[in-house]
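Every protein chain of the complex appears in place save one, which is left out.
And then subunit A:
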Amino acid sequence: MNYSLEVKDLAYAYPDGTQALFGVGLAVGRGERVALLGPNGAGKTTLVMHLNGILTAGHGTVTVAGTPVRKDTLKEIRQRVGLVFQDPDDQLFMPTVRDDVAFGPANAGVRGEELERRVKNALDRVGMLEFADRPPHHLSFGQRRRVAVATVLVMEPEILVLDEPSSNLDPAARRELAEILRSLEVTVFMVTHDLPYALELCERSLILSGGVIAADGPTRTLLADPDLLAAHRLELPYGFAIPAERG
C-alpha cells in the first residue's frame, strides 16, 4: 500500500535517560485523516518530533512517502512533513503574516511571482488572505493558528502533522479550523486529547499510551469503549455520548 507515513519499531530515550517511546509502529495511508490520542506524558509530542527529524530515532525507522528520515534526507523530509506547533507564537516568528508564510518556500529557493502565488494560495485556503500584511501579534489566537497552518500548507506537504490543534480555541474558532482541515486534500495526522475533535475530523484513531500504540481502529469504535479509554487515562467530556452513526 501507498503510505504517507510509516513508523516502525520506533524507540527513543531522552539524553537524561528517560525512555519516552518503546517501539511505536503505525502507518497512515495517503489522504487519510488519523488522530493520535493519548494522555499528557504519553509521548505524543516526542513522537511528533521524530516525524520531521527534529529528534532522531534511537531505534527503528520513520518513512515519509517512501523516503526514510535520515540526516541526509532532512531537507526533503521537512518539505514533505508540515508540522503545526501547539503555540502559534512559536511558529510565527516573522514580522508579517506574508513573510512568515513565505519563509518555508523561500528557504527552498522559491522566489518572485511563484512565491507570491503560493503564499496567496496558502493564505486563501485558511481564509486569512486579507491579513497578509498584519504582524502576527495583532491577530486573534484562532487566526494565528490558521496562519500557522498556512505556513506549512505553502510547502505543499505530503502530510500535515498537527499538535493539539484545538487547544485554546473558542468554539467558533474550533469549528472554523475543523472546516478548513476538512477542506484540505492532504493527509492529516493530528495529535490530541480532545476526543470529540478527533471524532469530528478523523475516521481512524490510534491510542498512544506508555510509549507504545495501545489501540488502532475506527475513532467511533475506540471512543465507544469506556473501558479501553479508562485504561489509558482518556475520557469523553461530561455529557458527551458518541452520536449514532449517520445514515
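Please note the rule applied: a contact is a pair of C-beta atoms (placed from the backbone, for glycine too) under 8 Å apart; a residue touches a chain by one contact, two chains touch by 3 or more; residues count from 1.
Operating definition for what follows: contacts and distances are computed from a predicted model.
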Which of "Insulinase family protein", "Dihydroorotase", "histidine kinase" or "Cobalt/nickel transport system permease protein" matches, in UniProt, the chain that is not displayed: "Cobalt/nickel transport system permease protein"
Residue in contact with the excluded chain [from A:R134, A:R175 or A:R220]: A:R134
Residue, one of A:L123, A:V152 or A:L181, that touches the chain absent here: A:V152
Touching the absent chain when the full complex is considered, from A:G41, A:G66 or A:P95: A:P95
Positions on subunit A where the hidden chain makes contact: 49, 52, 54, 75, 78-79, 81, 83, 85, 87, 89-91, 93-96, 99, 102-104, 106-108, 111, 115, 134-138, 151-152, 155
